[in-house]
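Read the structure below first, then the notes.
Other chains of the complex are left out, but the ones given are in their true place.
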Amino acid sequence: MTTQLFSHTVQHTLDLVGIFAFALSGGLLAVRKNLDLIGIAMLAEVTALGGGVLRDLVIGAVPPAAFTDNGYFFTPLVAAAVVCVLHPEVERINRSVQTLDALGLGLFAVTGTAKAHDYGLGAVASVALGVATAVGGGVLRDVLANEVPSLLRWDREIYAVPAMAASVLVAALIAAGALGPLTGTGAALVGFALRMLALRYGWRAPRAWHRNGSRTSEE
Amino acid sequence: MTTQLFSHTVQHTLDLVGIFAFALSGGLLAVRKNLDLIGIAMLAEVTALGGGVLRDLVIGAVPPAAFTDNGYFFTPLVAAAVVCVLHPEVERINRSVQTLDALGLGLFAVTGTAKAHDYGLGAVASVALGVATAVGGGVLRDVLANEVPSLLRWDREIYAVPAMAASVLVAALIAAGALGPLTGTGAALVGFALRMLALRYGWRAPRAWHRNGSRTSEE
C-alpha cells in the first residue's frame, strides 16, 4: 500500500493478498453479527483499508492510496461476496484465513512504517503509524460492529505486539541505512512468525498487576 | 456542501434543509438514549456534518466546509433546540422527518460525488465518497450512541443503496459530460425516490446466504 520497497508488481500483489485476508475477517464478523449485505461489504472495506487510510490522513498523503487504486477498493468487495456465499466454508478454513491475515499484518506494519518515514516522520512516529496501518482496520471493524476491539482484549492472542516488532525492526533498518527488499521481507516475516506462534501457543498479553491475585472481573 | 452544481443560493438552502433533517435524527436518538443537552447538541452536529467532514478530510479539502460556514454549524444547534423542547411532536411527524432526511440523502450523495470528482478523484472513489457523504454522519451518530449502525442492520429499510444509485448516476453523468443542474437534480431525486419507496414498501437488503434456511440468529 506504500513505499517502493519491492517491485511494483510484487508489492501490489502482496497488498491485495493482505487486503483480501483483512476483508474476510471483516465480512465474517458482519455475518456473525447478522448484518445485511451492505454491512458485510462495509465491514470488509473498513477492515481492509481503514488502517492505511488513517496513516495517510495523519501523514498528509491525500487522497489516501485506498482511493486512488481501484484494485484496493474492489478486492474487499470480492472478499465480501465470497463471505456472503461461502461463510461456513470460510469459517472452517479459519486457520488458513488467519495465516493470510498474519501475512497482511507483517506486510502492512513494514510498508506503513516505511511510508511514514518517506513522508518525513521520525522513528517513533513511523513505528506508531506502521502499527496503526496493520491494526487500525481491525479496530474500526470492531467499533462499527459495536464490540470491544479484539486488539485490546486480554483473552485474545497478541496481535499488536507482532506488528510492533516488525515496525521497530524497520525503523532500526532505516536508521542503519539497511532497509531493502530482503531486509524488509525479513521484518515482515518476523511479524508474521510472531503472530503465528502467538496463535499456536496461545500467547496473550498480561493485564494490569493485581497484588493479591484478584482480577477486576473474569468476563 | 460542495461543488457549484446549483446556484449558490439554491445549493445553500438545500444543504441547510438536509443538514437540519440529519440533525433532527441525531437529536432524536440522543433523547431516546437519555443523553443530556450536550449529548443532543453533539449528536445533532455529528450526524449533520460528519459525512461531509469525512469526505473533505479524505480529498484534502481542509478545513472542511462544515468549519468555514457558520450556517452549517448553527443549523444543527437549531435542530437540537427544537428536539429538546418538541421531541414528542417531532417523533409524531416522523414521516415528514424521514422525507426531509431522504431529500438530504439524495442531495448529499450527488454533491459529495461531484465534489470528490472536482478534487481529482476517479469515478469509483468519487462514488464511494458520495455515499460516505450521505451516510457517514448517521454511522458516526450510531457509533457515538453505542449502537450497531442502523445502516448495517438487516432489519432496517435500505439507506445506502439509494445513495449508491444517486452517486453512480452522477459518476455516469460526469463520464458522459452531462452533469448539470437538471441532471444533477434528477440523480438526487432518484436517490430520494428509492429511499421513500424503501420506507413505504419495507425494502431491506438480504443477509448472507444460509443454505438450509437457518439464520445465525433472529435478533
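Chains: A and B, in written order; residue numbering restarts at 1 for each.
Heads up, the rule we're going with is that a contact is a pair of C-beta atoms (placed from the backbone, for glycine too) under 8 Å apart; a residue touches a chain by one contact, two chains touch by 3 or more.
Not measured: the values here are computed from a predicted model.
Counting every copy of the one repeated chain, the full complex in this structure comes to 3, with 2 of them shown.
Here, only the chains that are shown with their structure count from here on.
The distance from the centre of subunit A to the centre of subunit B, each centre being the mean of the chain's C-alpha atoms, comes to 29 Å.
Subunit B makes touch with subunit A in their complex at residues 57-60, 119-122, 124-125, 128-129, 139, 143, 146-149, 151-154, 158, 160-161, 204-209, 211, 215-217, 219. Those residues of subunit A whose C-beta lies close enough to touch subunit B in the complex are 30-40, 42-43, 53, 57, 62-64, 67-68, 70, 73-74, 83-85, 87-88, 143-146.
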